[in-house]
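Here it is, the structure, as structure tokens.
Selected chains only, in their assembly positions.
Order of writing sets the chain letters: A and B. Residues in each chain are counted from 1.
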Amino acid sequence: MITEIDINSDLGEGYGNYKAGNDEEVMKYVTTANIACGFHAGDPCIMRKTVELAKRNGVVVGAHPGFPDLMGFGRRKMEISEDDAWCYTIYQVGALKAFLEVAGVELHHVKPHGALYWVLTKDEKLSKVICEAIIKIDPDLPVYWPSPLTEAFPRIATEMGLKAVGELNADTGYTPDGVVAPFREKHAIDLEGVRKRIRQFITEGTVTATNGEVIKKEAQSICAHGDTPNAVDVLKAVRDELKSANISIAPFKKPSSQAKPKSTG
Amino acid sequence: MITEIDINSDLGEGYGNYKAGNDEEVMKYVTTANIACGFHAGDPCIMRKTVELAKRNGVVVGAHPGFPDLMGFGRRKMEISEDDAWCYTIYQVGALKAFLEVAGVELHHVKPHGALYWVLTKDEKLSKVICEAIIKIDPDLPVYWPSPLTEAFPRIATEMGLKAVGELNADTGYTPDGVVAPFREKHAIDLEGVRKRIRQFITEGTVTATNGEVIKKEAQSICAHGDTPNAVDVLKAVRDELKSANISIAPFKKPSSQAKPKSTG
């Protein structure tokens, strides 16, 4: 029986003059923010602003690394090497960690973005080197994952000693395999669908896939995308359903968070 | 009387498939490396490789941040804001620091690159915010500076409690104001000129400017650019002159280096 759950959103995904979603509002309704690191989205000024916004709202922060493909918003598969994967992880997570350290905030987790996520559902070699990079940075960093924890990345992460945190997407469909259905459209999300998905997950631990099949779903966090036109309403609906079910809303507890003092750079 | 001096070079300035200088060879002759951080040059894979190369050679590493202008190699002035300057410093230095931390190496200093250096010779507002960013990362980080320490950046750095380390360029001219003469050509450097410059600095503490004027020069480090065609010969000539004068060659001592344990993230 779930008694507590985390709510996360991908934030800081603008670039320069471009906005992506209403971070100021969304930040009020989440407990955890996945912040873009400048490769698929985000830039240094947006990273600073989003970190400070998270801190003011008491929201914990994870790194949201992606492919170096701003033009494709990190949603196009790229055939990168293992060395690329390791180095892109250190670079992106390291840059975000610096913003967190100067703000006196601890890095909370890592969540792969877009096509990097899609590649890591299957690619064991890249999964392994990315986990190695994460462990080098901090072995207590959980990895967030929206589809089955039996996929390559979360499985290898678990084998290597990292904690894999399952996510339930409040605003996307799932295939019968439990994989996130591609998500490129910026349409308003059906709120009744969101409420139903949350209720079903809470009561039965399942989701209904895009073909109608009911599949088991393991999750310690609920994800709502920040760049849908009604992201705030989606989050309100999620919180409302959780409250009705007497589930408390709190960030996922990082293994180290009670045992160790904060790293403050 | 100088008894010990540091030798530094800008390294890791390739990008993707492109090389810039023979880092493997140059690294053998310096005590300190300024590593590009991905804005004007460098990419995550090159940063990793250069950090590991420095470590193997016992060379200490500083961050070499620049303008976000790969096409111009960071050598074109850009009118960035104070927020830009602060955030670009955190991002670039933070990313490099992450590579250093996972390699178990401490960040040693910060040295502004190219047009960012030129802007900071005069711009007090940008100098101040960049120093603030450096202090936030580590207040013991020295800043390297090739022209008079009375210029905006080193002066403000000193006022704010940072150590400003003067540099003597072995391979560029100086204007009568002591400012580095623009350096875009990839020509072989005259070695006898290098030797003379080093001898004059050692014995008289001066350099001769491009107009023939002799000016006072304060320096605790000698810089040789890594991307000249005969960079290794320049460095050999520098070392040879220092040896003849019985000056020992060692990295500049970071204020914290003996008092504090290494920060290993």
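General remarks:
The rule we apply is simple: a residue touches a chain if its C-beta (ideal position, glycine included) is under 8 Å from a C-beta of that chain, and two chains touch if they have at least 3 such contacts.
Given the structure is predicted, the values throughout are model-derived calculations rather than measurements.
Within the whole complex of this structure, the shared sequence is present as 4 copies, and 2 of these are drawn in position.
Criterion: only the chains that are shown with their structure count from here on.
We define each chain's centre as the mean of its Cα atoms; on that basis chain A and chain B are separated by 38 Å.
Within the complex formed with chain B, the chain A residues making contact are 38, 43-45, 47-48, 83-84, 86-88, 90-99, 101-102, 133, 136-138, 263, 265.
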